[in-house]
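First, the structure itself, so that you have it in front of you.
Apart from one protein chain that is not included, each protein chain of the complex appears where it belongs.
Then we have chain A:
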Amino acid sequence: MTGARGIGAGGWSRAVAATMAALLAVLIVAPVGAIFLSSFYDGGPSLSAYADFLTDRRMLAATLNSLAVATGIAALSVLVGVPLAFGVARTRMWFRGLVSAAMILSLISPEFLLAMGYILMAGPNAGYANQALRAVFDLSATSGPFDIFSLWGLIFTALPNGVAFVFLALVPALANMDPALEDAARLKGASPLRAVIDVTLPLMRPAILAGALLAFATSLAMYGAPEMLGIDVLTVAIREALLGLEFSTASVASVTLVALSALALGLQRALLRHGDRYRVLGGKAFAARRLDLGAATHLLSALAFLYVMVALILPYGTMIAVSAMKSIGNGFSAGNWTLQNFVVVLGDPSIRQAVWLSFWLAAVTATVVIVIGVLTAYVILRTRLRARSLLDYASILPLAVPGTAIGFALIVIYLNWPGNLTGFYGTAMILLVAYLARFIPIGVRNGQSGLLQIAPELEEAARVSGSTEFGALMRITIPLMLPMLVYTWLLVFILAIPELSASIILRGFGTQTVATSLLSVWNGNGGLAVACAYGVCIFAVVSALFLLAALVGRRSPAIRKSIFGGG
């Protein structure tokens, strides 16, 4: 019998699976492998790099700093994020909408913008908040009381990002909880608050922990804020080592970083998977009641107000104000205002070049990522090929690999044979490869949640009606996934434009991206006010695009559940 074959394992889907496997191998498995292999190589197999690392005080300090910062952020995120999530999901606290908006903004807005705002506010000498406090309390000191250039300063700077992870993991869990669980406690004599403490919070433990672990992992991976604040964490140490051509040091630092994030993310996944005991959703959507906590409600309102001010309005407000100042030293005074900084940003040819490159990189990355995402998700969910779980694991691997480590890995690959034959090193192509590796997980995850919303019968009906497997995908599945695909494209685009941690390692002389060029303006060759104007432009573009994405997202129930794929 000619043309006979098994279903869902036809020649077409086999070819797709093979292509995706090859792409993921080149884009993801090779770099991750390179990190590990290079750490064991010193003219031959060797552990000398590890021995050197363990005796290098600077590296040990960087590791401890990374751990301290990530742990501090995770712990404080829970402390701040849990009451805010509870306030938004379950009480009549004020500022609920503002708090949610601040959370989303701190996830989509690049970390270095917030760092700029905090440095301008809390720099020990010239920070506006420090100046104001010294004036109000009539202090004679010339610095303080805040010093943002410290471990605590870094924790504070990255906190909004961590809080957002806890918040976004917790709000849906709280909002979907069956109110009968609390009612049962009330009938047994518990007060409303008692019921929350005895029943609700224990049920939320996996969601809280999952959020905290996500905050931990992303804090390990951040590069911009510690670099700007001068804190020596692992990501910064990797770059320093590379600048000093100490490849073996960089490789062990990368392995350490990847191992720590993988541990945190592995735990997080395990928590979410084995959450049956804590399952509060019986497949039925509940609308949890809002509790009346009396005066305590406004303790939460005060916290919410403080949070929105500190995490959103003050830092971004300061950045916006500074972007319109003639002289930073003259501060908030009459006659110190100008739009000249924006004219400089818009007219600068090197900035314009960086913006074009970032837009090109982001557009190509987003497009390739959704194609790879849809096809990989299709192989994983719709075929019975044995390789599909391998594709699943490979595609989420980069989540555990910070951009700095990916940057390092690509240097190793594209400087050595056979990667050097491509000639990618030092060109925009190596940036593209890095961006693809970083953002493929978003494509595959969103592709999977989009595909899960489409009943397989819709494709089967098309098959029975005479469509080939490919025809059914193109005419039925893809059109139905369209809102999800547009949303994912925009999301990747937004995240790719200000990509910093891999770009700073891989950029060449002619390949500055938006983030690296902003950092060099900030670090001296343009002035802080111009850097702020540049930052305001980035913030405006990113926010506008996210608004667009959110509008698209309204059209698909799958999207509302999978924002950022976290939680």
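What we mean here is this: a contact is a pair of C-beta atoms (placed from the backbone, for glycine too) under 8 Å apart; a residue touches a chain by one contact, two chains touch by 3 or more; residues count from 1.
Throughout what follows, contacts and distances are computed from a predicted model.
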Per UniProt record, name of the chain withheld from view ["ABC transporter", "Iron(III) transport system ATP-binding protein", "L-lactate dehydrogenase complex protein LldF" or "RNA polymerase sigma-70 factor (Sigma-E family)"] | "Iron(III) transport system ATP-binding protein"
Pick from A:Ala141, A:Ala180, A:Ala259 or A:Val464: which residue touches the chain that isn't shown?
-> A:Val464
Answer key for A:Leu299, A:Ala455 or A:Met474 versus the chain not shown reads A:Ala455
Residues of chain A in contact with the chain not shown = 1-7, 10, 455, 457-458, 460-469, 471, 475-476, 479-480
